[in-house]
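In this view, the complex is presented without one of its protein chains, the others remaining in place.
Here is subunit A:
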């Protein structure tokens, strides 16, 4: 298994290099560059930007050089110094920008994930065990609704309700007075209050999805011979449920767990913009819009890296969870 893992990691390296080049190339593709979008923004606020100003800015930022040269410089810095370049928009190194938003992004993503699993798995099991019961219909109905409603729309509806009922749309993750305050119990409570809508909104679609997957898997597993045998041997129903079908049904959920690594890192983008959440998604979106290419490039690179890493983790997790796969490894 160790050998297999090492092989997988080595194979990932050329993939990542290849991705990094494609990423850089794609970012260069749209017309214009950071200077033109910056100039457009400055002109909109009444400032005068002449052609000479722009040429000088391009030269300063190295944007007048050919793509491959810019890529080579960027890649060299990453490999030699761990320096992912400079964000034009923020006037800061890319890593500083990422760090600034990382903490809250992790909180939102992880809490959302916990919410998803904590809600979806029990409901999935319940709806399978009590198939075609009233509860099954109700939960299935809700989960279909959840899958079909766009996240951001739900966000707007919940914000509207929150505004009409409580007079506060609960924008952002903190109330104004806490944004720059240091951590305290009050700030935690404020954060918890503001997290309700984002967590429900971001988590709902995948929760609904997970419920369906879990239910389907459970129904497959419930009447397998090993379950019947266990029942014949007189094991309690609860024990049987958790020992065999549930464990097997978790399989596809775990195998997709690794993929969610990159979404943990980005957080939801459109929903985050609608809800004014200070997390990575909107930062990335603005970087792409404003052609802040090193920030956007590093971002896409991180995501690619995490997807590769996530797949690896999924494989290892699966091996740990599923005895059948474990045996196959040993066999090799």
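Note that a contact is a pair of C-beta atoms (placed from the backbone, for glycine too) under 8 Å apart; a residue touches a chain by one contact, two chains touch by 3 or more; residues count from 1.
As a convention for this text, contacts and distances are computed from a predicted model.
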{"item": "Protein that the absent chain corresponds to, by UniProt name, given \"Aspartate carbamoyltransferase catalytic subunit\", \"Formate dehydrogenase subunit gamma\", \"Amino acid/amide ABC transporter membrane protein 1 (HAAT family)\" or \"Peptide/nickel transport system substrate-binding protein\"", "value": "\"Peptide/nickel transport system substrate-binding protein\""}
{"item": "Candidate in contact with the missing chain, chosen from A:127, A:291 or A:314", "value": "A:291"}
{"item": "Contact with the hidden chain (one of A:117, A:139 or A:244)", "value": "A:117"}
{"item": "Contact residue for the chain not shown (choose from A:20, A:207 or A:246)", "value": "A:246"}
{"item": "Contact partner of the left-out chain, one of A:19, A:159, A:230 or A:268", "value": "A:159"}
{"item": "Touching residues on subunit A - with respect to the absent chain", "value": "30-34, 36-41, 43-48, 50-53, 56-57, 60-61, 86, 89-93, 96-97, 99-100, 102-104, 106-107, 109-111, 113-114, 117-118, 159, 163, 167-169, 171-172, 174, 176, 179-183, 191, 242, 246, 250, 272-274, 276-278, 282, 289-291"}
